[in-house]
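One protein chain is absent from this view; the other protein chains keep their places.
Going by the order they are written in, the chains are A, B and C; count residues from 1 in each one.
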Amino acid sequence: MTTTLEKRTASQQAQGQTNMLKGFTVPLTPGGKSALATLPPWHYSSDCLVVEYWADPAAIAALLPPGVAPDQKSGGRAFFWFLDWQFTGSNDELTDPARYQYREAFALVEAIFDGIPINYCPFIFVDNDAAVARGWTQGFPKKLGSVYQTRSFSAPSPAAAPLAKGSRFGASLAAHGERLATARIQLEERIADPATVFNRPTVMRRYFPQLAKAGQHKPPVDELTMSLTDNLAIVDVWVGSAELGMPQAQGEEMHAIAPLRVGRGYRLGMAYSVTDLRILKNYAA
Amino acid sequence: MTTTLEKRTASQQAQGQTNMLKGFTVPLTPGGKSALATLPPWHYSSDCLVVEYWADPAAIAALLPPGVAPDQKSGGRAFFWFLDWQFTGSNDELTDPARYQYREAFALVEAIFDGIPINYCPFIFVDNDAAVARGWTQGFPKKLGSVYQTRSFSAPSPAAAPLAKGSRFGASLAAHGERLATARIQLEERIADPATVFNRPTVMRRYFPQLAKAGQHKPPVDELTMSLTDNLAIVDVWVGSAELGMPQAQGEEMHAIAPLRVGRGYRLGMAYSVTDLRILKNYAA
Amino acid sequence: MTTTLEKRTASQQAQGQTNMLKGFTVPLTPGGKSALATLPPWHYSSDCLVVEYWADPAAIAALLPPGVAPDQKSGGRAFFWFLDWQFTGSNDELTDPARYQYREAFALVEAIFDGIPINYCPFIFVDNDAAVARGWTQGFPKKLGSVYQTRSFSAPSPAAAPLAKGSRFGASLAAHGERLATARIQLEERIADPATVFNRPTVMRRYFPQLAKAGQHKPPVDELTMSLTDNLAIVDVWVGSAELGMPQAQGEEMHAIAPLRVGRGYRLGMAYSVTDLRILKNYAA
Partner (left out) sequence: MTTTLEKRTASQQAQGQTNMLKGFTVPLTPGGKSALATLPPWHYSSDCLVVEYWADPAAIAALLPPGVAPDQKSGGRAFFWFLDWQFTGSNDELTDPARYQYREAFALVEAIFDGIPINYCPFIFVDNDAAVARGWTQGFPKKLGSVYQTRSFSAPSPAAAPLAKGSRFGASLAAHGERLATARIQLEERIADPATVFNRPTVMRRYFPQLAKAGQHKPPVDELTMSLTDNLAIVDVWVGSAELGMPQAQGEEMHAIAPLRVGRGYRLGMAYSVTDLRILKNYAA
């Protein structure tokens, strides 16, 4: 048996050298077409509905990883985002919207890392597996959800929701048949400089565990990361009044940071590319 | 027992008079909120990707209902449409996109009714139950499908697909896990007058059967209808090159009118309101 | 023009006579394969989780159509059902589960018609378009929902939920991302004679409206119907304790008949065939 085994292994070693399995994530294949994600660059453009709100500061603090501190000046300030995304890599993914277009919703809570004001992302939901896979490699703790937002169409109609004073937009997030967030905004005015509002980097916890028994409490990947966005563009920013609800749901904890008070609502376009990731801290080391 | 019965019926008759069950379609309820569709007006705005193509004229003829004739001059000309729709009625449905936003794909085949060139709709798919219900009342033979089209976003990016020369858009339709149509277009130029292309009324067969045995071959509703669109707006029309595939699928017949030849591709915005329906012919009478 | 038209119409009339468009529901096609529903017989087998409960009798009364009276003896008794269905017609639909298997949830409220105790169905949800189409022809006011119930598997495991004392089952219904019903039951004992519990015929309102303006308040189809079930089999009936919640949801009215008190829970298998429908009353006449 040993002889046979060695022959097989030798044959395999030879073959292994020619096996060029491709893919940035699983599944790895000879052609690299099956992989959920290919190597960056990843290009994104979106429409966004965003609601500023304030949550219980203690609930926010309880979600922060080591080394990330509550932002005392924020008093629990957070933003809830709904996004309709279009993605493309280098293979015309743009024209395969069934696989690559997706919708997303997430919470960003204001915090401090290394003295710098940041946004930390404790919860995020998408409706697409490629988006889950890319997100996990960045540190976004993505789960599946169904996400909707009112869109703005160019053909005039009571159904068109133009970018104009008085237009109303709604948005919602559900997971596994439970409503997790519902928002409505009404546009008041266009704002010239979005940087006054959206100016903190986004920080996440990149985490992948070990299932083998001896390692179940020692994740091989446990890093604090910062999203790097090339060619960031924020356009057509409107601001207005807002409502936001985050009802309690069985099997979820996001309602711990439900709004105690709601601020302004925003509607904007955003685009950027991803080619890299900054690792702020390696908890696994 | 008879006495009791009569009393109950009497009581019920009284109550029946006060029972104001509301809803344009089922389910009828006291408040009218559960109904899939409320009374018109129904307002719609959409983005559309459209591919002109030619199918087997005999296959088209075989789909036409009595009184609708093949358009001999068309030589099998048809259009395949993909639409991202936003709907609103009179109750701010616009801000509940999870319930009322939807996607649609359909074939229109050129035909003649009463000497007038029309488009007849033999196949149509949507991803929303309210859209199925409203469509059935108009005569659109809607089934469920999953529909996607590349969108045009305002934030500049390789993922943005702007309305500009060279931009590429894809679209697809699947039902129950089978791909029914795949399209790609590449924009070449904006056209000023869409009426040269999109100028035929849409005709459908409104049909609802009887399940009671004696009536299984005598549908109570069997009408030839024409869609009436108030305040029709067609905007931002671009034309370009196109590809279209309609693969054979188990349990479907739409591939009978698959493209033999593909024409031009269009990308446009469209809006209208529905308040009425024209009945061209009553087959059930 | 007239000459051409007449020729066309004549040609079409000839062709119309040979055009054998098939399908019990739309879409009608030459081969009859596209139709959502073909002519009966329709055969069904299911696993069911059922919860007995009591709702506000006034809320039940408000949902009943003319001629159907509240059952004074019931005191608001109702049943909420969750079903995993397998459907087949005469074309081996059984082996195309992606198109024909489906899940369903509905409320039945106790009422009286013509002196006879019946169950009336005011709300019902399914996750499949063929099931919507067949249901509408019977009078079930079906909408789309996502429905789940714990299943019983034969391979032994803490995950198997065997039909045995102490086994726990859960079920849920959501529509458009809002939870409409959640149930849990725990089995106590097998019962020999289900007819003591499930013995009332099911009555529905078959309804299809007219969109043409003059007829918007005169539906062409408005009948009170009774479901006819051939070869009804109810097997493996277990009874136990139950919980049931029907939370308030935006854009729905089913919570009007939410439980005030919950009774027993049932888990059973059920099968029947449908070939006919009884029309109890024609409201449209």
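One rule holds in what follows: a residue touches a chain if its C-beta (ideal position, glycine included) is under 8 Å from a C-beta of that chain, and two chains touch if they have at least 3 such contacts.
Keep in mind that this is a model prediction, so the values were computed, not measured.
Participant: Determine which one of B:172, B:210 or B:273 touches the chain that has been left out.
Facilitator: Answering carefully, the residue with contact to the hidden chain is B:172.
Participant: Since one chain has been left out of the picture, which residues of subunit C touch it in the full complex?
Facilitator: Per the touch rule, subunit C residues meeting the hidden chain are 43-47, 84, 86-88, 92, 94-98, 101, 146, 148-151, 153-161, 168-172, 174, 184, 231, 233-236, 269-273.
Participant: Could you please point out the subunit B residues that touch the chain left off the display?
Facilitator: Touching the missing chain: residues 146, 148, 172-174, 176-179, 182, 250.
Participant: Touching the missing chain, which residues of subunit A?
Facilitator: 1-2, 4-5, 8-9, 11-13, 15-16, 19, 21, 24-31, 33-34, 36, 39-40, 61-70, 96, 98-99, 112, 114-115, 122-124, 128-129, 132, 136-138, 141-144, 176-178, 205, 207-213, 216, 220-221, 225, 250-254, 256, 274-279
Methods note: only the chains that are shown with their structure count from here on.
Participant: Call it same or different for subunit B and subunit C: same when shared residue numbers make up over half of all numbers used at their interface.
Facilitator: Same: when the shared numbers are divided by all numbers used, the fraction is over half.
Participant: Could you tell me the distance, in whole angstrom, between the mean C-alpha positions of subunit A and subunit B?
Facilitator: Subunit A and subunit B have C-alpha centres separated by 34 Å.
Participant: I'd like to verify one number: the distance from the centre of subunit A to the centre of subunit C, where each centre is the average of its C-alpha atoms, in whole angstrom.
Facilitator: Each chain reduced to its C-alpha mean, subunit A and subunit C end up 39 Å apart.
Participant: Give, as an integer number of Å, the spacing between the C-alpha centres of subunit C and subunit B.
Facilitator: 25
Participant: Two-or-more-chain contact residues of subunit B, please, as numbers and ranges.
Facilitator: Each of 96, 98 in subunit B touches at least two other chains.
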